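Shown here: the complex without one of its protein chains, the others still in place.
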Amino acid sequence: MAQHTRKGAQFQAVTANRLADGVVVYLTPENGWSESLQHAEVAEGKEAGEALLARGQQFFEPGNLVLDVYLFEVEKTDNGIRASSVRETIRQAGPTVRRDLGKQAELAGVHE
Amino acid sequence: MQLIKNGKFVADEWKHVADDEALPEGAVIVSLQRWQKEQNLLLSRGTPVGVQLKSGEEPSLIAEHLDRLALVALEFPVYRNGRAFSYARLLRERYDYKGEVRAVGAVLRDQFYFLVRCGFDALEVRDEITPEIFAESIGTFTHPYQTSTDGTEPVMSLRQRLAAQARKAG
Partner (left out) sequence: MYRYDEFDHRLVTERVEQFRGQVARRLSGELSEDEFKPLRLMNGVYLQLHAYMLRIAVPYGTLSSRQLHKLADIARKYDKGYGHFTTRQNLQLNWPALKDIPALLDELASVEMHCIQTSGNCIRNVTSDHYAGAASDEVEDPRIISEIIRQWSTFHPEFSFLPRKFKIAVCATKNDRAAIKVHDIGIQILKNAAGEIGYEVWVGGGLGRTPIIGKKIGDFIRREDLLAYLEATLRVYNMQGRRDNAYKARIKILVHEIGTEEMKRLVEEEFAAVKARGALQLPDAEVERIKTYFAAPAFETLPDATPELDAAIAREPAFADWVKANVTAHRVPGYAIVNVSLKPIGKPPGDATSDQMDAVADIAEKYAFSEIRVAHEQNLCLAHVRKKDLYAVWQALSAADLATANVGLITDQIACPGLDYCNLANARSISVAERISERFADLKLQHEIGRLHINTSGCINACGHHHVGHIGILGVDKKGVEYYQVTLGGAADETATVGDIVGPAFTEAEIVDAVDTIVKTYLDIRKDGEIFLDTYRRVGVQPFKEKLYAAH
């Protein structure tokens, strides 16, 4: 299972891929899975992060809705929630070499 | 755990016996190490003896004893470890072994077809496996490309037969 969060990361969110179509989704406070990172629940601190992950994993087994559930580091900025790593930014928005594909059509300036 | 032998669900007449366990009456399956240590004792009981080979224990190790073994069990420690497919074929095709070749351990139902083709005539399977599931798995592919142990005619020779028939008819 992928772990793309730094030890000691302050803010984290939970992501996964939807089983039926593989689309990247984020765990929301209402225990839903949104395609938008802006709807993700952000956990602060290690314990909150672990609790969030445990909640998310219910949707893998036995939930059978998503795959590859894991925590990743985020930042809270003036422009909303941003992924900290290049990898998660690409997952959030889409391939950097095809700006016309993926969700980046809706997200302005995500890849700087 | 259930036992499928020659395509049918049957009661298991064999007992797996651990290395440090006392030998019960009847047909027993022991490890290679136990066989090597207690061969004479096991054979002197007059009941069938089987040896279980782990991944890494090749059939050549018991080749000279095969006429005294009624069963060879081949272990799949994880479904991914396919060594036993080769072991089974060697038993059948190299050593001409006619006793029971049993698959033991972690096998997926989607491997049943391959197991049978490689010469396994007995499979220890999970309780969820039903006769319908087994039949479906075995019957997935009508005509295999390769020759193998199960004697099914491979596509190459089927084509030749058809071509020969066509020539005769034409």
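A and B are the chain letters, set down in written order, and residue numbers restart from 1 in every chain.
Heads up, the rule we're going with is that a residue touches a chain if its C-beta (ideal position, glycine included) is under 8 Å from a C-beta of that chain, and two chains touch if they have at least 3 such contacts.
Keep in mind the model is a prediction, meaning the values are calculated, not measured.
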Full-complex contact with the absent chain, from B:D12, B:E38 or B:E93: B:E93
Residues from chain B at the interface with the omitted partner, ascending: 55, 58, 79-83, 85-87, 89, 93-94, 108, 110-111, 113-115, 117-118, 136, 140-148, 155-156, 158-160, 163
Chain not shown, touching residues in chain A: 2, 6, 17, 19-24, 60-62, 64, 67-68, 84-87, 90-91, 94-98, 101-102
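In this text, only the chains that are shown with their structure count from here on.
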Separation of chain A from chain B, taking each centre as the mean of its C-alpha atoms, in whole Å: 47
